[in-house]
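Missing here is one protein chain; the remaining ones are kept as they sit in the complex.
This part shows chain A:
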Amino acid sequence: MSDKHLIRETIARRAEQEIESGFYVNLGIGMPTLVANYLQKDKQVVLQSENGLLGIGPFPTEDELDPDLINAGKETVTAIQGAAFFDSAESFGMIRGGHIDIAILGGMEVSKNGDLANWMIPGKMIKGMGGAMDLIHGAKRIIVIMEHLSKNGKHKIVNKCALPLTGKGVVDRIITERAVLDVTDNGLKLVEILDGSTISEIQAATEPNLIIEETLLNQ
């Protein structure tokens, strides 16, 4: 699978399955935002945007365009019927207070114990962490979605993050175009293979030693 678009679609479709009907969901900027495009119609889901909107709707038509209505990625959006607007302190109270069921975020590196690095590359321009550091401590479940390997083929799922951390021990599950991995007390567990690879191929692309889900061993 080399096509960038296909990779992103595979990851977004798999990430969508993490969202249950009735959930309040925060989707990070970039690839996580795509997950909304694949939401099953029969699921009732409310999307939270940390700039002060509970109930993000689809992108607007030209007629609906409102400069005062954006998501956290600063894209123009609409609000669903029943949406609520509030200030930033309330928004992060909602997040920190554990009222958001799941946050799906992008990642640069994730370690075997669930440390996440996704906000800064030393030596490059520092853009800022935005709301990521608050989100990872507040949402009930943290899913990181990212490509399995870096552009130059290096491990992104590592024993110890080399990049500055966004948070320690915060990630519950990693979804890549190749696999789904859970952070457990005993280490990183391979729970699904998405691209037809063998277990040893996934292990080769992943730095930490993997615990293998039993159902995968039997295949």
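The definition used in the following text is that a contact is a pair of C-beta atoms (placed from the backbone, for glycine too) under 8 Å apart; a residue touches a chain by one contact, two chains touch by 3 or more; residues count from 1.
In the analysis below, contacts and distances are computed from a predicted model.
J.: Consult the UniProt record of the chain that does not appear here and report its protein name from "Quinol oxidase subunit 3", "Phosphate transport system permease protein PstA", "CoA transferase subunit A" or "Sulfate/molybdate ABC transporter ATP-binding protein".
T.: Options "Quinol oxidase subunit 3", "Phosphate transport system permease protein PstA", "CoA transferase subunit A" or "Sulfate/molybdate ABC transporter ATP-binding protein" considered; the missing chain's recorded name is "CoA transferase subunit A".
J.: Kindly state which of the options A:M129, A:L149, A:I199 or A:L216 is in contact with the chain not pictured.
T.: That would be A:M129, which touches the missing chain.
J.: Please pick, from A:M31, A:L69 or A:L188, the residue that touches the omitted chain in the full complex.
T.: In the full complex, the listed residue that touches the missing chain is A:L69.
J.: Which chain A residues would touch the chain omitted from the figure, given the whole complex?
T.: Chain A touches the missing chain through residues 49-53, 58-62, 65-70, 73-77, 79, 85-89, 91-93, 95-96, 115, 125-135, 137-138, 164-169.
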